[in-house]
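For this view, one protein chain was removed and the others were kept in their places.
Order as written gives the chain letters A and B; numbering starts at 1 within each chain.
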Amino acid sequence: MPIGLQAPPSLGVPGKKRWAMVIDLRRCIGCMACVCADKAEFDVPLGVWRTVVKVKNTGAFPNTKRHFMPRLCNHCDNPPCVRNCPTEATYKHEDGFVLQRYERCIACRTCIAACPYNARHVLPNNRDHVKIGGVVDKCTFCNHRVEKGLVPACVQTCLGRSRIFGDLNDPNSEVSRLVATHSTVVLKPGKGTQPQVYYIKPDRGLTEQAYSEPVSYAAKADARAFYRHNRSSKFFSGVL
Amino acid sequence: MFEYMSLNIAPWGYEITIYFFLIGMAAMTFVYASAPAVYGNLFGGAARSAMEPFQTTGMILSLILLLICGPLLIADLGQPGRFLYPILYFHWTSPLSWGSLFLPLFGLCIVGYLFALATKRTSWLKPIGILGSLLALAMPLYTGLDLMVQQARELWSNPTIPVLFVILSVSSGTALVAVVLRISGKMTEQAVELLHWFLYLAVAVTFALFLAEWVVLNYGSAEKQQIWSIINSEYGWEYWGLTFLIGIVAPLILVAIPKLGRNANLLTLAAVLSAVGAYSFRAVLIYAGQLGQLYY
């Protein structure tokens, strides 16, 4: 049952699918194959990402470690981005995908503001092949593939087999098995969004809400260049 | 490998802040301008006598502000051509849809009011004034609501935000009215009285809400602590200097001391200062509220 203004959830609803991704962080090697596969799949322009892999080093020499954290839209079962969209350009598919109607989006970015996970971006107008631009975009869970019986592109290529995809409503699926047999974590569960990307064995420093500005000079300098490119602003300010 | 891909841009920049500010100003200006018709008999007729000469000017100012706001908001869209979609594809859970509906209606009220004034259809003034005032109230309310419904952002997702935005619009509207009256030499005693009353109320409530915000942030969750640190590191001057000292404390002192507060010049100054605060308070809240997620 929807609670409050929640979109009808599909998790546990008979007859519906609840597509979900499990990311086994023990297996993620930070190879970035997923990032590139995703960029190719959708001709994603430079400067925006549907999925990223965050990198974090911890410890002091010689006891250091490196952690990777793939991130994408969580296809929340209770997506705040959908609720707040003034045009219903973003909507929740009955099988759980949270999708965009590009032809309807006005790029007011309310949905970006609503998403607690930074999973959305505005597509620049200058693109190579897919000419959709000036609207908000995000990971689609590759619904165009999934509906044809394939896994998402980033799952397909994942070298570590860290990304696993399937229907959580099917008790025999691999994702169901993993969620049932491993302790998993979702991001910011307290936000009530009911994210459908489940992480196995995350490093706390990566999942917890912490103000993690770029730390190294190298990263800071890139951030500066990035914002300079976006009209010297961290904020949208008409960058299109 | 570095943390390259944490990069993102935050959704709302200065256009939105300016829009929020101006639309609030327009709303309160409308309330002042329509006061003779709407509240004419309240306060012993103070509103009527004070604002009568301001009616037309106020309405025109409100219209001008609206004519800045609309295009500004549209220009800020990635798809300006689709600005009617929020009405066309009305989504009732989205404050922005409501806002898009109210905004033109509000505009119609201004135009209607002006038309009634020009054609001397005085009987129209009150109903249009009441309707317009409600829509005017809806302007800062919906902009605040726009933030409030972002339940994922703790700085925004609390019921004081719409209240605060309404109150801030009182400040900025009062400032505009005060400046105009002062310049045009129409700052009568009644006008001073009326403006002082509103300003005192607005600044005092702003002060209270500022303190409340400060307490909440300091006794806050991880996310609030994070926002607190962002506010202090990136927006320290805007928050403490512009908003608190210049925008709240200074006008509060001015209006609280009866002798000073009823001096037309000082009242105007206090109102302008409070408008500065009203802008920067919104700016800090809007910006800092977004940065929390930017690197997450």
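By our rule, a residue touches a chain if its C-beta (ideal position, glycine included) is under 8 Å from a C-beta of that chain, and two chains touch if they have at least 3 such contacts.
Just so we're on the same page, contacts and distances are computed from a predicted model.
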> Looking only at the UniProt record of the hidden chain, which name from "serine-type D-Ala-D-Ala carboxypeptidase", "Aldehyde dehydrogenase family protein", "Twin-arginine translocation signal domain-containing protein" or "Acetyl-coenzyme A carboxylase carboxyl transferase subunit beta" is the right one?
Replying inline: "Twin-arginine translocation signal domain-containing protein"
>> Using the document's definition of touch, tell me which of A:G134, A:G160 or A:P195 contacts the absent chain.
In response: A:G160
>> Touching residues of chain A against the unshown chain: what are they?
In response: 24, 26-27, 29-33, 35-37, 39-43, 45-47, 57, 59-62, 64-67, 124, 126-130, 132, 140, 142, 144-146, 148-151, 153, 155-162, 164-167, 170, 172-174, 176-177, 216-218, 220-222, 225-226, 228-230
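Following the convention adopted for this analysis, only the chains that are shown with their structure count from here on.
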> Mind pulling up the chain A residues that touch chain B in the complex?
Replying inline: 5, 30, 35, 47, 49, 52-56, 66, 80, 83-89, 104-110, 112-118, 121-122, 134-136, 188, 191-193, 208-216, 218-219, 222-223, 226-227, 230, 233-240
>> Under the definition above, what is the set of chain B residues touching chain A in their complex?
In response: 1-15, 75-79, 82-83, 85-86, 88-89, 91, 93-97, 100, 146, 149-153, 222-223, 226, 229-230, 287, 290-296
